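All protein chains but one are shown in place.
So that you can tell them apart, the chains are marked A, B and C in the order they are listed, and the count of residues begins at 1 in each.
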């Protein structure tokens, strides 16, 4: 921690501040400049609230100089985290495609879509059985019945399953059916849920919160990692900005930034980011060009009748076309699908 | 719902769109203008996803014309909601003050602070026993031990209790000790929690999410109301903006806006909004001048030793001074404290 | 400037970094901690781009520890800046009220409104003759004819004049008629304009940009101050947030923050911030309670016919009522109007 003192303060006040810092447990180094004195406080703990120093008399500015996350950090672990699942591995050279409908609706829908996406090259089937909806009057998902349907449709097509979890009490139930727990954007800081997922032995996909910084996102990953579960993947799904033509703004630069700051794999979800079908393709290609480790794409064979988010789902032939283009872009940057 | 068609589209396409709208269950009125045709679609359900219409061929823009919330709306219930609690009533002429430390730390702390704030005129004691913290390494609260301490300290000083709940499984435990359940900003869209709180018979204080719009906030209140609990108060605690000199930006205009759009009372929490002690007083006075129904103020007798958020807590004499000023401003606008 | 090095880097790299810093003109202090080395680089110039250090091999983080503004800073000048204008003084105990229509429209309008606001206690008449409008098809102002009208209406009612300037070439023309140059939010970073205004001898009111931080706002004030003009007042007029019920979000905490960071007076413009008449009163009272040095209020005797921004203008009787309430709140905090 670096503590910048106000200009022209007396020696007594400087001593007081140093005393305070030592009482907080820091070793203190003093640098005297032309105009200002700067104190280096060594040994800051990750949970220290720097405002405790900011409010001291004579203190002008305080900077934390260590990243507040540790286990999620590239400086803690240099090698990329690779998450093995069946024949797939997330975080290696292959770009893994997650595809499926927004919500599980019925058996016919799930088996139809599962076959389409498996044939086109997707490895993981997505679909929500418990849906977090802004309105209490909107479709909330099929519950356990939906979990069974997605599991069966995946098994019949040699796919893995990812599905969303809303609270810690659902861990056992959902764990019976899924291969990956998905934590949605609204639950990125649902800390009781993150802690309990940290105690499971299944991979977790952690979506970025709607207005979360990358640092906060990595701090949430730290909750899972520090409870013992090392298999965390991050998912960029768009952030809130002032733009209204798109549902959210897909932050493509999050992909290289996460790769630099952390060893965790990052998946791109352009469907949720943009919210309308005709923009999904260019954003998916952009994500691949920027180095994403995976793509999460909504696909529906009959989107007009979809119970949720139909307008952002690709039609089957659009998805097939997308997979072809993704393959070509992946090859340019030395990856495969 | 209003559907604006693209210019110069053929009759066949117009008929198709009208047919689609009727299939969705709408009664359709057609308005032909000089340049464009506008369709009025009557009978929209609150959970209808308007993007289903947006993606139809020939459709240019779609507007939902009904507010997506109902029970929370001023047009549904004209009279102010008044929440009676002991001798206090939230939402009437009196401005109710909630005060106390950020976290419950120990018996001495709670009894000391409770006496200070009760003497100065506060009616409700605040203090967290379960703390949502960005870092997994930060102090997470005393748990049930903390609940007991805050209850006893409140009872000894004739105060009521408000404390935060993090997940639905805590409802019974926390309900044994608290008078009001507090839902924090990070849980504003924790829908399973909101649903279960809607089935309890204790008031709920719902904090605004960090980057939530007022409409989304009212939609979250709707989750509680539609499950049967009518005693909901809203709490403005600052929103995220680009400004860095303050922790968050206190949205003072949310107070008159909520009062116009909704019948629910609104409480202001300037301590969390600004994050530093010396800005709490001017913001608290501003909130009163703007018409708030209550104030939530962090107070600590020894903030340097506080386990969380000490830097934003008022010292006892600052809180006493605040209460004096609040009283005077309240009188100017015809209210009391 | 504080330079945090990466963990476990070799001595050669550390020496290289220190050499670079010295070549940039810094004196360097080295602090060796348990895990990391921190370099203090003393003597940073206000225009030094810290990214030059950020990109060096072995550097983890870089922090600028001096405020980038100087003349605008409270640490440079401890006493409040007071701007004397006729019998008024902005930045003293009296809260100065600026009032008038959005645009100058015609003689009858200006004289009618000037008399209303002067009688109610305003000291400065506002009104635009050159209007920056988002649409090229909207009313762009009367030009010099408008300047004459506002000057005459002000003189007839013993008021001063504030009016907006859009580019440096207008300085002489507008200077013939106005007492204060107003720089609008969209021009907060129009640097050629700011420089030239710094060479005039009339006060400048600098509005905060739509998404500007307070630091950027003070940097823009620095452009005026460093060119020789010391009479700068700042005007908070709302910032852009995700909220849509209000036009902008009035940042009431900017008032105490500016007073702490700078010696310059700050004026509040709730009319532009909120954009609708019925919210102007509560926000104006909030600004006074928070310590504003002045209020800028739009008033129109016939707002339905106003050529711009009529919907946010107060009616004459609303303005009279506002002035009464402002007086009472001002007295509570020891100020007057």
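Definition applied: a contact is a pair of C-beta atoms (placed from the backbone, for glycine too) under 8 Å apart; a residue touches a chain by one contact, two chains touch by 3 or more.
These numbers were taken from a predicted model, which means no experiment stands behind them.
Touch with the chain omitted from the figure is made, among A:2, A:287, A:314 or A:337, by A:287.
Checked against the full complex, the candidates C:75, C:112 or C:226 give a single residue touching the omitted chain, namely C:226. Across A:1, A:239 or A:337, the single residue that touches the chain missing here is A:239. If you put the hidden chain back, the residue from C:187, C:200, C:229 or C:271 that touches it is C:187.
Seen from chain B, the chain kept out of the figure touches residues 2, 4, 6-7, 27, 29, 31, 33-36, 38, 40, 42-43, 60-61, 63, 65-66, 75, 240, 242.
Contact residues of chain C toward the unshown chain are 20, 45-47, 49, 51-52, 54-55, 68-69, 132-139, 166-169, 186-187, 189-193, 195, 210-211, 216, 219, 222-223, 226-227, 240, 275-277, 303-304, 308-312.
Interface residues of chain A with the unshown chain, by the touch rule above, are 211-215, 239, 241-246, 249-257, 260-261, 273-274, 278-279, 282-283, 285-291, 325, 328-329, 332-333.
Just so it is clear, only the chains that are shown with their structure count from here on.
When you average the Cα atoms of each chain and compare centres, the chain farthest from chain B turns out to be C.
Centres computed as Cα averages put chain A at a distance of 26 Å from chain B. Look at where the CA atoms of chain B average out and do the same for chain C: the two points lie 31 Å apart. Chain contacts: chain A has residues 240 touching two or more partner chains.
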